[in-house]
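Only a single protein chain was left out; the remaining protein chains are all shown in position.
The chains carry the letters A and B, assigned in the order they are written, with residues numbered from 1 in each.
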Amino acid sequence: MTGHRVTRSDRQSTAGLAVSAVLLVVLFLLPWWDSDGSLRVPLVAILYYLALAQMWNLLAGFAGLVSIGQQMFVGIGVYTLLSFAEDFGVDPYLSVLLAGLVAAILSLPVAAFAFRLRGGYFAIGTWVIAEVFRLIALESDFLGGANVRTLTRESLGGYSLDTRNTVTYLMALGLAAGATAIVVLVLRSRLGLALRSIRDNQEGARGLGVSVGRAKLAVWVISAFWTGMTGAVILLHNPSTRAESAFSVLRWTALVVFIAIIGGVGSTTGPIVGVAIYWFVREFLEDAEEWRFIILGLIAAAMAIMAPRGVYGLLQKRWPVQFFPVRRRLVGPGVGGPAPGGPAQPVADAGHPPV
Amino acid sequence: MTLLEVRGLDAGYGDFQALFGIDVTVTEGETLAMIGANGAGKTTFLRVLAGQVPTRAGSIVFDGTDIAGVKAHRRVGLGIALVPEGRMLFGSLTVRENLIIGAHAGRPGRWDLEAVLDVFPLIRPLLERPSHVLSGGEQQAVAIGRALMSNPRLILLDEVSLGLAPVVVKSLYQALPALSEGGATVLLVEQDIGQALEVASRLVCLLEGRVSLEGKPAEVPRSDITAAYFGLPAGSGSEASS
Partner (left out) sequence: MEWLNAIVQGIMLGGLFALFATGLSLAFGVMRFVNLAHGDLAILGAFVAVSVTSALGLNPFVSLVIVVPVMLATGYALQLGAFNFTISADPLPSILVTFGLGIVIQNVLLETYSADSRGLDVGSIEIESIRITDAIAIGWIPLITLIVAVAVLGALQLMLSRTPLGRAFRAVSDDPPTARLMGINDRNLYAVAMGIAFATVAVAGVFLGIRQSFGPLDGPAQLLYAFEAVVIGGLGSVWGTLVGGLLLGVAHTVGGQFEVAYGYGSGPLVGHLVFLVVLATKPSGLLGRRAE
């Protein structure tokens, strides 16, 4: 076995990392040259949609947890930020972190119920629980009931408008990049190995000592945390809300699902492609929200049947490039290391028994 | 008359190829036994004939037409019935319903519920029970009866004796002549060589997905069968079996 090693990277994914690093730096520096915010402001929505899509992708594409209840974590994030910043006077940017924590904590009892259901029934079950949260928000006098609630000037502290816009933008960028990094890191960790063995063979994974429940729960809580923080940043960007929009299944799950599916679930790059396509469609159908949903819904449904790996999957079939190094490959003489341009044979997790 | 002619058949699952260039001919009215070690490809062969596993190459000519591309649910109507490995009764149907559903394709013929019960009288008192409470032998009888209900011209039996006590196996095999008299040609898979030789008019042995021997039981020396079964050089079988 001399000369073999297990590696996760090759020339292409190194190039991929380099490209994304450059992109990230450009986006990071954007506030300093886009002084009027004409680029930044629309970008925020794209960025938080990317964060949401990556988190849904992590659940549905890698852990088999097809959630239609992501709006509950967005809504929890929104209302946590409102309560902490408005009612308790906590710094709004610190409250973003707290929003994530509250969502993560609440995701535990949610899992206790939802994890009793499988497949399609899990999907509807999460939807029901999201409805429960929405109805509780509507009932609660403390949270403002059915009224519109606004994050006021006072609770935003002494920050100037320009600073606020810049910070919101940078937070959205951090959430989007962070969500992508989380998916990459999770997949490269032991948790990723456990998830992959579960996806390939649930019974077999159990036999190997993988705790199916614990691996799924870990991913569930991570996704809730990040989605909750994203919800809080959504409120910073758009400071008026009501229960109907904070817990909107159309905005925070349907659109997110369409983005992920069209781009490609089960890969880290897919949602990025999806969000780019979404931007494009939105530019074209700016004032026709219904048509946007009709077109994206039809494309997503057709994709789910004909191209389950999405646009990125189709691109990859033609140009087999792996952008982020998440798969381990066995490289060495006789294994046929990744030839430039040719499809590299992924040797699934060689030599690493899932734990 | 030739009922079934298989030529150059390849089949497998995903990347794995289980059958390589199988040639087998079945003549109407005979009882052909297929033997072979675990994993030799016997079940796969029967499942290809029944349409449950696709044909990758070669032809399957049944009664003069190539059926390699015909879907599984249409083959019953042509007269091919499979008694699958593991019996596979429908657990939420009663024994009676399991038998009746065998006639779903509606092929005319002499087999009906009464005729099946005459061949397997042990089923009669069990008709209204849910099939999952039956013993292994009873299940096997129902599974064969269910296949007969479709009035097959070719009945494929996969390891009838699997996991059953010798007396039970014996009583099931005693029903075989009735199947032939009823107009069905029998192709049976069996691991128990002795049992197979007793009932078969002809023998085919599979070895790692290839036919390793073919002939009439009376004409093939036992040592050749053992050699073909275990993949030893011809003539060395007697040493291996001792």
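Assume a residue touches a chain if its C-beta (ideal position, glycine included) is under 8 Å from a C-beta of that chain, and two chains touch if they have at least 3 such contacts.
All values derive from a computational prediction rather than experimental measurement.
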For the chain that was dropped from the view, give me its touching partners among the shown chains. A, B
Based on the whole complex, identify which of B:H104, B:R124 or B:K216 touches the chain you can't see. B:H104
Among A:V102, A:A123, A:L143 or A:L156, the residue in touch with the chain that has been omitted: A:A123
Which of A:L23, A:L135 or A:V148 touches the missing chain? It is A:L135
Counting contacts across the full complex, list the positions on chain B that touch the omitted chain. 50-52, 71-74, 76-77, 81-82, 84, 88, 90-93, 97, 100-102, 104-106, 146, 150
Suppose we count only contacts with the excluded chain; which residues of chain A make the list? 60, 64, 66, 68, 112-113, 116-121, 123-125, 127-129, 131-132, 135-136, 138-139, 249-250, 254, 257-258, 261, 265, 290-291, 293-294, 297-298, 300-301, 304-305, 308
